[in-house]
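The block that comes next holds chain A.
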Amino acid sequence: MVIILKAIMISGRTLGQGASLEAKMSPEFFNATSTCAISESDYNALGISGDENVLVRTEFGEVVLSARKDDGLPPGVIFIPMGPWANAVVGQNTGGCGCPLFKGTEAEVEPTKTRVKDVCELFADLKGLGGEGS
Partner candidate 1 sequence: MMEEDILCPFCGCLCDDIKVEVDEGRIVGVKRACRLGMSKFMGHERIAAPMVRRDGELVETSYEEAYERAAQILKAAKRPLLYGWCSTVCETAKMGILLAEEVGGVIDSTATVCHGPSIIGIEEKGLAGSTLGQVKNRADLIVFWGANPAEAHPRHTLRYSSNSTGMFTPEGRGGRKVIVVDVRRTRTAKNADKFVLIRPGTDYEVIAALRMIVKGKGDLLPDAVAGIAKSDLEEVADMMKAAKFGAVLIGLGLTHSRGRYKNVDGALSLVADLNGFTKFVVLAMRGHYNVAGFGQVCAWETGYPMAVDLSRGAPYFNPGETAACDLLARREADAMMVVAADPASNFPRKTVEAMAEIPVIQVDPFPNPTTFLSDVVIPTAVCGIEAEGTAYRMDGLSLRMKKVVDSVYPTDEEVVENILDRVRRLGDDN
Partner candidate 2 sequence: MIIEGGIVYDPINGVLGEEMDISIEDGRVVEKAGGGEVIDARGMLVMPGGVDAHAHIAGGKVNTGRIMRPEDGRRGTEPRTKLLRPSTGYTVPNCYAIGYRYARLGYTTAFEAATPILEARHTHEELEEIPIIDKGALTLFGNNWEVLECVRDGDLGKLAAFVAWGLRASRGYGVKVVNPGGGEAWGFGGNVKGIDDPVPSFDVTPREIIRYLMRANEALRLPHSVHLHTNNLGKPGNYETTLETLRAVEDIAATRDRQVLHVTHMQFSAYGGTGWRDFESRASDIADYFNKHNQFTMDMGQLIFGSATTMTADAPLEYGNARLLKAKWSNHDIELEESSGVVPLVYGRKNPINAIQWAIGLELALLTEDPWQMIMTTDHPNGGPFVNYPEVVALLMSRRKREEEMATLHDLASKRTSLPSIEREMDWNDVAIVTRAGPARILGLQEKGHLGVGADGDVSIYEINPEKVDPSRDHEVVKAALARAKYTIKAGEVVARDGEVVAVPQGRTYWVDASVPEADAARVRADLVEKFAKYYSIQLSNYMVQDAYVTRPRVVRAGVI
């Protein structure tokens, strides 16, 4: 049985994301931002095993991220650092004020064996890049 968690997704800054902000091709940026923080109880409920990632799905898209526990998060809220992985599931509507809703998207989370895409793969389908981005 696949367990699906319904949660509110928020994105935001972290120290690791910030420190690698201008080194987006680096492994540090990948490690810092392609990750989804989940409350301890939700994490345990999802039954994520050591080699598993999570698939986060919203009405705007889906993305695979590594998962980690965060004791600061309340149940039902997940956090993804600002960056292209988070934005894969953010909607483009600005509500008439120029700014998308980067925090507060309804999401579904489930464990997955799928690998996390690296930054090149994330953009591989755009501009006819075919994965040859860098």
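Basis for inclusion: all candidates are chains of the complex that A comes from, given by their letters.
As a working rule, a contact is a pair of C-beta atoms (placed from the backbone, for glycine too) under 8 Å apart; a residue touches a chain by one contact, two chains touch by 3 or more; residues count from 1.
Just so it is clear, the model here is predicted, and its values are computed rather than measured.
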| item | value |
| --- | --- |
| Touching chain, any copy counted, for chain A within the complex - options 1 or 2 | 1 |
| Candidate 1 contact footprint on chain A (complex, rising order) | 8, 10-15, 18-26, 60-61, 70-74, 77, 79, 82-84, 87-104, 119-120, 122-123, 126-129, 132-134 |
